[in-house]
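Written below as structure tokens is the structure these notes are about.
With one protein chain held back, the other chains of the complex are shown just where they sit.
Now for chain A:
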Amino acid sequence: MISAKKKKFKSAIEYEILLLPALLGFAIIFLYPAVKSIIYSFTDFSVFNRTISFIGLKNFIDIFHDDRLTAAIKNSTLYAVSFTVLQSAFAIPLAVALDSKIKTRNILRTVYYMPHIFSALIIGYVWSFNFSTSSFGLINNTLKDIGLGFLAQNWLGDPRIAIYSCIFVAVWQGTGYAMMLYVANLQSIPREMYESAVIDGASPFQSFRHITFSFLAPAMTITTLTGMIGGLKVYEQIVALTNGGPGYATETLTTALMYRGFTENRYGYASALAVIMMIGIMIISFIQLQILSKREDKLL
């Protein structure tokens, strides 16, 4: 009897030992710094202030009077929303086309997906070469060759269009990934749905809207959620393309955070920006999950 009890105690301990490394590492490397950031955000902690004092919400108020940071909030929102919408807008038709009986569909899928596996920094550099206004700039050269030379632009140097050039590169790199998710989702739609729609006299557009589009809800949930979060967090691609410039035209939340935090060493202030970023991501995820899971529920 005693040995049975002892055995049970021993096994209870063993479960905790399995959990311990994850818990310990998570607490030290994740939880503690996250809580610390929240605390920093209410202080004037910087490399110049050796004595840290609490200043309430001052950092949060200052952020909204800081040109660099308001530009960052605006740009990141524009970037995230445009990227998410365009990514699915291109990926869904592409997925439908590549779900058909085309012979080379596997090679085509690979080609479209390929850019996604590379570092966003490297892809950013490749595109800054393509966008170049020098004699070797791929985009301007191509425009001239096809007689559209008047459309040639200073793609990354013109503050009015630089952010759109960045969004273009993100869509170029991310559409294939979304397409793969949609292709996988399409394969789960029962064929009989389309057959009975044809019998009922539905047009191809109607069956796309009512069958394909609604059945794609699960893939759309994951694509738009990762798109929004990834868009708000964008960093290396911007570093490679514009480094936030010209002026603040492509400044994003993370480039601004790195600037205030490590170029200027204003730790408390930069932490406040991180907190705003986290709150933004949480609110957006929550709203999106609410809306999208309602769409998924309709399916059942």
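Heads up, the rule we're going with is that contacts are C-beta pairs under 8 Å (C-beta built on N, C-alpha and C of every residue); 3 or more make two chains touch, one makes a residue touch a chain; residues count from 1.
Keep in mind that, in the parts below, contacts and distances are computed from a predicted model.
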{"item": "Choices \"ATP-binding cassette domain-containing protein\", \"Lipid II isoglutaminyl synthase (glutamine-hydrolyzing) subunit MurT\", \"Multicomponent K+:H+ antiporter subunit C\" or \"Carbohydrate ABC transporter permease\" - which one is the UniProt name of the chain not shown", "value": "\"Carbohydrate ABC transporter permease\""}
{"item": "Given A:Ala97, A:Leu148 or A:Ile291, the one touching the chain that is not displayed", "value": "A:Ala97"}
{"item": "Residue, one of A:Leu69, A:Ala120 or A:Ala249, that touches the chain absent here", "value": "A:Ala120"}
{"item": "Selected from A:Ile55, A:Leu108, A:Ile161 or A:Leu292 as touching the chain missing from the view", "value": "A:Leu108"}
{"item": "For chain A, the residues touching the chain missing from this view", "value": "10-12, 14-19, 21-23, 25-26, 28-34, 36-37, 40, 94, 97-98, 100-104, 108, 110-112, 114-115, 117-122, 125-127, 129-130, 134-136, 138, 141, 172, 176-177, 180-181, 184-185, 188, 218-219, 222, 229, 232-233, 235-236, 239-240, 253-254, 257-258, 261-262, 267, 270-271, 274-275, 277-278, 281-282, 285"}
